[in-house]
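See below for the structure under consideration.
Note that one protein chain of the assembly has been removed; the remaining protein chains are unaltered in position.
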Amino acid sequence: MRITLGQNNYGKSHVRMLRLSRQERHHEIKELTLDISFEGDFDQAHIVGDNSKILATDTIKNTVYVLAKQYPPEPIEEFAEHLIDHFLTYNPQVSRVKISSTEHPWNRIAIGGKPHSTSFLRGGNERRTAMVTATREQTRFTAGIEDLAVMKTTGSAFEEFLRDPYTTLKETKDRILMTNVRAEWQYAAEEIAYSPIWHGVRQALIETFADHDSRSVQHTLYAMGEAVLKSFESISEIRLAMPNKHYNLADLKPFGLENNNEIFVPTEEPHGMIEATLKKDA
Amino acid sequence: MRITLGQNNYGKSHVRMLRLSRQERHHEIKELTLDISFEGDFDQAHIVGDNSKILATDTIKNTVYVLAKQYPPEPIEEFAEHLIDHFLTYNPQVSRVKISSTEHPWNRIAIGGKPHSTSFLRGGNERRTAMVTATREQTRFTAGIEDLAVMKTTGSAFEEFLRDPYTTLKETKDRILMTNVRAEWQYAAEEIAYSPIWHGVRQALIETFADHDSRSVQHTLYAMGEAVLKSFESISEIRLAMPNKHYNLADLKPFGLENNNEIFVPTEEPHGMIEATLKKDA
Amino acid sequence: MRITLGQNNYGKSHVRMLRLSRQERHHEIKELTLDISFEGDFDQAHIVGDNSKILATDTIKNTVYVLAKQYPPEPIEEFAEHLIDHFLTYNPQVSRVKISSTEHPWNRIAIGGKPHSTSFLRGGNERRTAMVTATREQTRFTAGIEDLAVMKTTGSAFEEFLRDPYTTLKETKDRILMTNVRAEWQYAAEEIAYSPIWHGVRQALIETFADHDSRSVQHTLYAMGEAVLKSFESISEIRLAMPNKHYNLADLKPFGLENNNEIFVPTEEPHGMIEATLKKDA
Partner (left out) sequence: MRITLGQNNYGKSHVRMLRLSRQERHHEIKELTLDISFEGDFDQAHIVGDNSKILATDTIKNTVYVLAKQYPPEPIEEFAEHLIDHFLTYNPQVSRVKISSTEHPWNRIAIGGKPHSTSFLRGGNERRTAMVTATREQTRFTAGIEDLAVMKTTGSAFEEFLRDPYTTLKETKDRILMTNVRAEWQYAAEEIAYSPIWHGVRQALIETFADHDSRSVQHTLYAMGEAVLKSFESISEIRLAMPNKHYNLADLKPFGLENNNEIFVPTEEPHGMIEATLKKDA
């Protein structure tokens, strides 16, 4: 029996950074968390403990702060590209770099309807993500959004589904639909205006969710993905994951009351999970 | 040696509810989590296992849903009062009821700048809280806000502090100040417009934080509390807790670079914690 | 209207430390998280931003590491006392210090039944806590335990409870009882053997839980507190908080099956919450 080392990678995770850009009349901020990992020629490190081809993960972290001094972190895709260029240029032993970044949103504080120039309010759980994976031959960009929590209180049904002996669920013409959308999409083109497109995709997802006449989560998920692919020429593929966080009707019958879709019990678990990829045909 | 039962309470925690109110042209929603607890004559339950004075916590939960059908949950303070009235009226063995409620914010989805009538977007981590505690003689209202995450990128110094042999911190004229404000305030008056005042307090806290010329977290906390007490006649007392979530300067000196307050390392722990109560003198 | 500053405190939270003690034949480790806070003469810091009486929270943190070099962190109560002595001795402006500490348990890895001298396995979620609060006149010790998760699958009933029109819960002679015990106790005496007593209290709580013929959570909580007070002369008072994490019977009737207390659905929310203090009479 011979043992071989298969796919392997290492790097630094949860590297946090805030970049403050001091403009003449206001400040801009960008808060990111980065996970950086390398694939490459690391067999001897694993097998005999030879570290001569291992750039310390502490150095990977330092490099983030050094390059943040030199390059703007907006958009996060381009900042990741600068990091990758650096790592691939100076590290022949590295064959592939993957950088996943998450942006923590901050909005300006409004005073009397006017945005403050240097004070900010955290913008919720929703996060912009980007994953850039590159070899010396090819770079691939995946943009995304996580924990986009949305709810619709009408326009959502679930009827005429398959029933078997263990089915007790009732059909419903009108239920609450609540989900935390996770979306990830691939760019077909080069020269992408990453940030404007990201905001456009987010709005397309939200608007389609709001207006869709939903027969199921699958049905609405598909409509959301279709809206994005139709609206953005530069996007070739999108994957959506939408948990169905059930808002169950409170049972008031034992108390002689009817619950006309008024009182709901939000639940965390169990939840449905619906995932699908939509692509453009070549 | 004799053992006695001291203060004791029981109840139901994490009772979740969404109340959907169907108006003619739009839906209103309110999502709450309630913790309800009773004090009263429960000695025999503890000592000999006599449950005859124990209303099951399952019944407490049912009562929330039944009363949500009868009373609007807006404002949460008044809904809590209805629950307390019910419990004190029908349960002579209960001498005190405490209801802590947390509201999970939902905002309308905007399409083309127009708010959608039946679709909503989660409004972040920030939560409105209310605690109502009542005996048959007296009811006390505490309103609050949790996890109000704010940051200012200038107008915050920390200088001329006490130094001892273990002090290594440098003085700074200009640092990032980031905190998750927790506030709780007491009402002096009766007949409070709870929801408008809550929004007013929140805005006063945010505006003061943004505009204050801060010499320390204590200094800004005090200014924020003072602004609330001065602006709202009906509030007699406020307590603020403000962790100092340090955004440390990345050290770029080893790389021959100067960091002019541009690149920061956000941290979770350890963090400063500053808490104070401000009151109006009688 | 005059505004006054009421109770206030500040300090450093989530100060983490591992102390490694190198014995001749083995290593000992202690991992702690400390929250340290000061009360004192801090009015001018709040009101006018005068920091001259503010020892930086960064210095508080440094002091933990310096004193950890000088004093063993075992037991955590005595290490906290050393810290407090230091702070009160060198800081006349401070009138009260509170140190809450949490110990993260590590057990030795066993190889062939023999404990390893320098390798450890994390000991679960359960945490030993200690809170020491001191002025220059008086020191008060509270020891505790958090998240002690226990379950009994028989010997737990809930019957003959109060019923009202909203009660739907059925009586049960035999249910699963699962809880995460939180306990905090006060010492009456001085010269306490903190660590042996802590382990003794933990065992008394667990054994009583296991063997008690429970008529309710209140009933078992009381028995657990009583066992501790009876077993440990040096303990004057104990407070217990025991959430009732419901393990509901899965409803198999729709499928023609009987569920003889075999298949349960564990739940997180809502949950019962039962809290009580037991004291020794003077």
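So that you can tell them apart, the chains are marked A, B and C in the order they are listed, and the count of residues begins at 1 in each.
Here is the rule we use: contacts are C-beta pairs under 8 Å (C-beta built on N, C-alpha and C of every residue); 3 or more make two chains touch, one makes a residue touch a chain.
Please read these numbers as outputs of a predicted model, since none were measured by experiment.
Enquirer: Thinking of the whole complex, not just what is shown, which of A:D85, A:D211, A:E237 or A:D251 touches the missing chain?
Expert: Within the whole complex, the residue contacting the unshown chain is A:E237.
Enquirer: From the listed residues C:V48, C:I109 or C:A193, report the one that touches the chain absent from this view.
Expert: C:I109
Enquirer: Touching the missing chain, which residues of chain B?
Expert: Residues of chain B in contact with the hidden chain: 165-166, 168, 254-255, 268-269.
Enquirer: Could I get the residues of chain C that touch the absent chain, sorted low to high?
Expert: Touching the missing chain: residues 16-22, 27, 29, 31, 62, 65-66, 68-69, 106, 109, 111, 116, 118-126, 148-155, 176, 206-207, 209-211, 247, 250, 252, 254-255, 257, 259, 261-267.
Enquirer: Could you pull out which residues of chain A are in touch with the chain that's been left out?
Expert: Against the missing chain, chain A presents residues 1-16, 35, 37, 42, 45-59, 61-63, 66, 90-91, 93, 158-164, 166-169, 214-219, 221-222, 225-226, 229-230, 237, 243-244, 268-281.
By definition in this document, only the chains that are shown with their structure count from here on.
Enquirer: Counting C-beta pairs in contact, which chain pair ranks first?
Expert: So the chains sharing the most C-beta contacts are B-C.
Enquirer: Between chain A and chain C, what distance separates the C-alpha centroids? Give it in angstrom.
Expert: The separation of the two C-alpha centroids amounts to 37 Å.
Enquirer: Cα centroid separation between chain B and chain C, in whole Å?
Expert: Each chain reduced to its C-alpha mean, chain B and chain C end up 24 Å apart.
Enquirer: Which integer distance in Å separates the CA centroid of chain A from that of chain B?
Expert: 29
Enquirer: Using the touch rule from the top of the page, what residues of chain B touch 2 or more other chains?
Expert: 16, 62, 66
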